[in-house]
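Only one protein chain is missing; all other protein chains are in place.
Showing subunit A:
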Amino acid sequence: MKILVCISNVPDTTTKITFTDNNTQFNTNGVQFIINPYDEIALARAIELTEGNGGTVTVINVGEAGTEPTIRKALAIGATDAVRVNAQPQDAWFVASQIAEYVKANPFDLILTGRESIDYNGSKVAAMLGELLDLPSVAIIKKLNVEGDSATVEREIEGGKEILTIPLPFVAGAAEGVAEPKIPNMRGIMSARTKPLAVIEPVSVQVTSTIVGYETPAPRGQVNLIPADNPGKLIELLHTEARVI
């Protein structure tokens, strides 16, 4: 089985988010970049599936040369090979279009992404890829099992879940529950240096959206501390002052 895992290069989850140039640019100064945590779940499941059934796991990233440490990390975790589309990822449409072009020339049995990226919180690429490739897609899956040429997936719905069977190939966005992220071992780290990483040039794609500025959440006022022996006071304030109960 040939599996493609799409990975994004995102700021580490502990990053304090700040902006420069009058709040129009994300300040990457001193920011550590990592594999998007959900993409790591997708990668872990892809590796598990090929361990059982044989096959390969290719990771693809749309990014400039600076993302290569993240791609090498994916190779160290256990991906077979990697592709980098050499371009700044402008928006989800751009990224999905680049990956779709690659997949048209190099078909896969299964394409996985993370459920969303933790930087711009899009959960768009999986479904866009599905549409661009005319394949079924499931935006957020909690479980994924493959048997022969079809898969069983579990997807979350508000207040429950759905269980679906889908013939391969299809596209899905992995969430927690699909797999536990894998930590690379020393052998993986050593072999990652020599695994193939192809760099391809982007195709031309229309610009569909542009970020024109950023805002940070309004700071909250001083906390109103209520004595531990009088929770009734809290209930009263939530009712009369905050008016939320």
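Definition applied: a contact is a pair of C-beta atoms (placed from the backbone, for glycine too) under 8 Å apart; a residue touches a chain by one contact, two chains touch by 3 or more; residues count from 1.
One rule holds in what follows: contacts and distances are computed from a predicted model.
**Student:** One chain isn't displayed here; going by UniProt, is it "Lipoprotein", "Electron transfer flavoprotein subunit alpha/FixB family protein", "ATP-binding protein" or "Carbohydrate ABC transporter permease"?
**Tutor:** Its record in UniProt gives the absent chain the protein name "Electron transfer flavoprotein subunit alpha/FixB family protein".
**Student:** Of A:21, A:158 or A:201, which residue touches the hidden chain?
**Tutor:** A:158
**Student:** Under the stated touch rule, tell me which residues of subunit A contact the chain that is not displayed.
**Tutor:** Counting only subunit A, the missing chain is touched by 11, 13-17, 19, 37-38, 92-93, 96, 118-128, 130-132, 134, 136-140, 142, 152, 155-167, 170, 175-177, 206-217, 220-221, 223-229, 231-232, 234-239, 242, 244-245.
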